[in-house]
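As you look at this complex, bear in mind that one protein chain is not there, while each of the others sits in place.
Moving on to chain A:
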Amino acid sequence: MLSLVHLTKEYGKTRVVDDITLDIESGTTFGFLGPNGAGKTTTIKMIVGLSHPSAGTVNINCGDPRDKSVRERIGFMPEDPYFYDHLTGSEFLSFCANLFPKKSPRKHSDILKSVGMFEYRNQPIYTYSKGMKQRLGLAQALVNDPQYLFLDEPLDGLDPIGRAEIKKVLLELKKRKKTIFLNSHILSDVEEICDEIGIINKGKLIFSGKVKEFCDGKNLESRFVDVINQDNKS
């Protein structure tokens, strides 16, 4: 289970994430939505232990994400990922895999094939397009076969074929009961993939629950726009 308890982040006097409390059951695919600058990326960085909360706690399976033992079970893909230019995709994947004490049962070739990067594996990363880096970003997050997966805009910058491939990977992970937490702007995809969503606006969590419950017969995008506009007015 993933628990955020009164999670807060302040930069000087600006509160970027404001007292978020949220529980996500294991095996849930959770979409974290919000307009630009709402605090999504800051939240995900605190969840994976890259950023220190000003207040509150993050628990992943009752453990602190800054503990190595917890990080062994998580995978993280940052937004707009950038890697070591002079390595090949395959070398980068091996580098990431070697940082884990236990060898994952998943073969690198299978991971690369699943994200559509197998044929480019021996090319240096500086020759990759944005979409290819995005796919490699997902591949490195899967390299330890994590139980918890945190993805920051995983579908950003992908062409329709790439998006379909990545969605297929995510749906397969969902079938394997992985806990997936993803930030995304592409609401149609979130609607298709996620069981639950959380909506953050100006740092505050304004909704969390089932996608169907939130949509209430409408599509996610129009409901999202209504809710954000309503929240901005209030």
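The working rule: a contact is a pair of C-beta atoms (placed from the backbone, for glycine too) under 8 Å apart; a residue touches a chain by one contact, two chains touch by 3 or more; residues count from 1.
The rule is simple: contacts and distances are computed from a predicted model.
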item	value
Hidden chain of the complex, named as in its UniProt record, picked from "Cell division coordinator CpoB", "ABC transporter permease", "Cytochrome C oxidase subunit IV" or "Oxidoreductase"	"ABC transporter permease"
Chain not shown: contacting residue from A:G49, A:G116, A:G157 or A:G198	A:G49
Sole residue of A:C96, A:L155, A:L187 or A:L205 that reaches the chain not shown, by the stated touch rule	A:C96
Touching residue (missing chain; options A:G27, A:G56 or A:P78)	A:P78
Touching residues on chain A - with respect to the absent chain	11, 45, 48-52, 68-69, 71-72, 74, 76-87, 91, 95-96, 98-101, 124, 137, 140, 144
